[in-house]
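Shown here: the complex without one of its protein chains, the others still in place.
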Amino acid sequence: MIITLKKNAPADEVAKLTKAFEEKGLQVNEIKGQDFNVFGLVGDTSHLYERDILANIWVENVQRVSAPYKLANRMFHPEDTIVDVAGIKVGGNEKIVVIGGPCSVEGRDQICRIAQEVSECGADMLRGGAYKPRTSPYAFQGLGYEGILELAEAREKTGLPVVSELMSADKIDEFEANVDLVQIGARNMQNFDLLKAVGHMSKPVLLKRGMSATIEEWIMSAEYIMANGNPNVIMCERGIRTYEKYTRNTMDLAVIPIIKERTHLPIIIDPSHATGDYRLIEPLSLAAVAAGADGLIIEVHDHPSAAWSDGAQSLKPEKFQTLIEKARKVAHAIGREM
Amino acid sequence: MIITLKKNAPADEVAKLTKAFEEKGLQVNEIKGQDFNVFGLVGDTSHLYERDILANIWVENVQRVSAPYKLANRMFHPEDTIVDVAGIKVGGNEKIVVIGGPCSVEGRDQICRIAQEVSECGADMLRGGAYKPRTSPYAFQGLGYEGILELAEAREKTGLPVVSELMSADKIDEFEANVDLVQIGARNMQNFDLLKAVGHMSKPVLLKRGMSATIEEWIMSAEYIMANGNPNVIMCERGIRTYEKYTRNTMDLAVIPIIKERTHLPIIIDPSHATGDYRLIEPLSLAAVAAGADGLIIEVHDHPSAAWSDGAQSLKPEKFQTLIEKARKVAHAIGREM
Amino acid sequence: MIITLKKNAPADEVAKLTKAFEEKGLQVNEIKGQDFNVFGLVGDTSHLYERDILANIWVENVQRVSAPYKLANRMFHPEDTIVDVAGIKVGGNEKIVVIGGPCSVEGRDQICRIAQEVSECGADMLRGGAYKPRTSPYAFQGLGYEGILELAEAREKTGLPVVSELMSADKIDEFEANVDLVQIGARNMQNFDLLKAVGHMSKPVLLKRGMSATIEEWIMSAEYIMANGNPNVIMCERGIRTYEKYTRNTMDLAVIPIIKERTHLPIIIDPSHATGDYRLIEPLSLAAVAAGADGLIIEVHDHPSAAWSDGAQSLKPEKFQTLIEKARKVAHAIGREM
Partner (left out) sequence: MIITLKKNAPADEVAKLTKAFEEKGLQVNEIKGQDFNVFGLVGDTSHLYERDILANIWVENVQRVSAPYKLANRMFHPEDTIVDVAGIKVGGNEKIVVIGGPCSVEGRDQICRIAQEVSECGADMLRGGAYKPRTSPYAFQGLGYEGILELAEAREKTGLPVVSELMSADKIDEFEANVDLVQIGARNMQNFDLLKAVGHMSKPVLLKRGMSATIEEWIMSAEYIMANGNPNVIMCERGIRTYEKYTRNTMDLAVIPIIKERTHLPIIIDPSHATGDYRLIEPLSLAAVAAGADGLIIEVHDHPSAAWSDGAQSLKPEKFQTLIEKARKVAHAIGREM
């Protein structure tokens, strides 16, 4: 950790600060320049927090050199983590996975029918929301436990592992029993109590990036889950909020190589939420595959305009199939299977 | 609700869509232009959701005319809501309130000592975090229930009502019993299960704006609390995330007149989190008062550089006192008490 | 254009407004709802400006239905525009072009040597800055006219058409005489006098998206050039400014299908400026090709760490060659040549 003091910091204040760090077992190396006065702290600084040090009025700037995450850090775990979701492997050089399904489970018939369709199109897993985070208290909030059970039924009929969003720790038993990949949504990426709770689950976790989360904050949320005992985290980019309103969000594909360089975790892309527009899903899915994504999660509905939620960003099964065929060619072009 | 169709929408698709709306009890008025084809829906559209309508491939654009919130809407509730926090009134033309205290409760002595100090400086309420949302799982997470009890003790000694952040629904009994104003933090602004839960509490709620929440999303989160039975919501601006990194966040003061025009709820400002820099707190506090804020919530610590969290944005009591004195003059200049 | 009035707009004000539009030759269609009062204007509204209408205090909202651009609009010009840059065709189903070269021309030897190298790697054009927009007045500002002449010399030696940034209208003769594709940089995207000036040039223009320009503003800047007589505009995405600081900017690939749907102009991608990090250029280049880009513009330098500017985002020639080979495979996967 590098600490820059103000130019006019009095010698006794500098001495006091130096002593404080040394008492924490850190070695303090100083550099004096014309306009600055810099310390390098050598030792384990993982328990120091930048903002706390900034509270000293003589401190101008604090810069962390080593990343604040350990368990997710590629430096301490050089091999790729491959997450096993009920037999489907995600990450490393495994086959690129495709997760398809409706935004919301709307009933047994709907989810079983769409499950069948996405399975025939070549999907590896089925998605479907039973608990829905909706901006309005008056909007459809999901079928709840009933939806979870119907999703499990769709899995039995098709053999596809199922993915669904968990919004509250009091539903963990339901998810542990019925869901294969537990999704933490963008709005809950920093719901730290929920992160701790899924850290104790045996099921793998799909961690969506928060709407305006930095890459480091996102990795730190993965670290929460891992530090509580669950190493099976899949990162999921779903677009970030920017000034541009033509698309629902702005898809940030640079995170694919960055997550792979900084961490050992798999990363998949959600072009449905990233764009909010079914017309943009295919080109951005191909882009994600070309950039090295380990998977895609795509909303599929057989009657988008009658969907109970998010129809505008859902693909019809036939378009989903075309997308998979094209994406497979791009995957081959970069030397991966799909 | 105004719906614009694509120029080349076929007549039978238009007829189908018209019929679908009429079956929902809405009257459909059409305007045809050279380049467009527009419907106005007359009737109660509060259960329609823009994105769902956009799923129809012939729809180009959907625009809501009336706001999607009802209970928080100034239009249906013209008088100011004045929230009573253990006898302290917030909103309307009441005295502008000042809430002061440390970021975290660090122990009985610390919180009682600072409570005494902020009380002497003129604060109306005491803040202190017992459950802390920290980006890192390795950072101090707050004293928990012990901190809540110590906060209650500080209230007994000073008479100041206490404000603390609730992060999880399973702590609601603790907060109902001991806390006077229940804070929902920025990271949980769209933790809808938590919003529903505080909707059932008898205590008033301080609802912070999410890091990148639009004003409408923020009001919709207030609507969640109100629709679940709790009308006592105080809005709190704490800065939004922008590209500018000189400050921790960018304080958006335009929300003061906007929240007052669109809703009947009180609004207070948190310049500590908005800026993250103790040197900026005083000028931005004066600005907030001048713009019409109903209160300020400010971090105060008697040893900022030794604080367990967020020292960099904490004021010392003497600076807090000066701030209150200056802010009082600004309040008088715009015709309010403080 | 759809105009929503406030609920309580008095009848005489509504009549006055209606009359004003009718006097401009527009037909005014009204829809009355419970909570709203909406006008649709039928006729040519291209001379009306939303903000001007909002000045009427009884107007709540104004929404443009037809896009404010005409010449760039796909609706009025359904076929793809193919821009000819000294014989290299860009757009439509033409071969995807690759533009390579250093950030800055640093001298005759450097530019001729790198030109040779990028040509051997398979580039179609040579880039090189002679006038450099630098944040600091103390940083290297480019070689100026000397650099332009050296660039022209490199063209003679290699046959590659050359691309360079024009920052000021008083250099137009230089560029008209020596440069094949005139770049307008991000910082000048709304330097309207410069846009008008290049509108009068005979050379095609590469129009970079402004750092925080909306897609519509960007297209409107193309419209400026086209409306002044130059139809040969190539759009270039170079990343937008967001809160995320891990990358220099956030590359917005959704613009590729959007620009192609809304306009008939070619679009190329600049992953060097979008990311600012040479390690991210290859994956994001492949992504851009997969998403349908008509070209790539990439900074190449044979000694990046000795480059006079932007070395951090420059590729060495051998990496540039590998990138082209991989990108070619992706291009074939989506049915295009490169």
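A, B and C are the chain letters, set down in written order, and residue numbers restart from 1 in every chain.
Criterion: a contact is a pair of C-beta atoms (placed from the backbone, for glycine too) under 8 Å apart; a residue touches a chain by one contact, two chains touch by 3 or more.
Model, not experiment: these values are computed from the prediction.
Within the whole complex, touches from the chain that is not shown fall on A, B, C. Of B:E244, B:E318 or B:E337, it is B:E244 that touches the chain left out of the display.
For the options B:A55, B:L71 or B:L286, the residue in contact with the chain missing from this view is B:L286. Within the complete assembly, C:R241 is the residue of C:R127, C:R241 or C:H264 that touches the hidden chain.
The chain not shown here is touched by just one of A:R241, A:H273 or A:R328, and that residue is A:R241. Interface residues of chain C with the unshown chain, by the touch rule above, are 46-47, 49, 51-57, 68, 133-139, 141, 167-170, 187-188, 190-193, 196, 211-212, 217, 220, 223-224, 227-228, 241, 276, 278, 304-305, 307-314. In the full complex, chain B makes contact with the omitted chain through residues 212, 214-216, 240, 242-247, 250-254, 256-258, 261, 274-275, 279-280, 283-284, 286-292, 326, 329-330, 332-334. Taking the whole complex into account, chain A touches the unshown chain at residues 2, 4, 7, 29, 31-36, 38, 40-43, 60-61, 63, 65-66, 75, 212, 241-243, 245.
Note that in this section only the chains that are shown with their structure count from here on.
Superposition of chain A on chain B using C-alpha atoms only gives a rotation of 180 degrees, nearest 5. Mean C-alpha position of chain B lies 39 Å from that of chain C. In whole angstrom, the spacing between the mean C-alpha positions of chain A and chain B is 26. Distance from the chain A centre to the chain C centre is 31 Å, each centre being the mean of its Cα atoms. Contact of a single residue of chain B with at least two other chains is seen at positions 212, 241.
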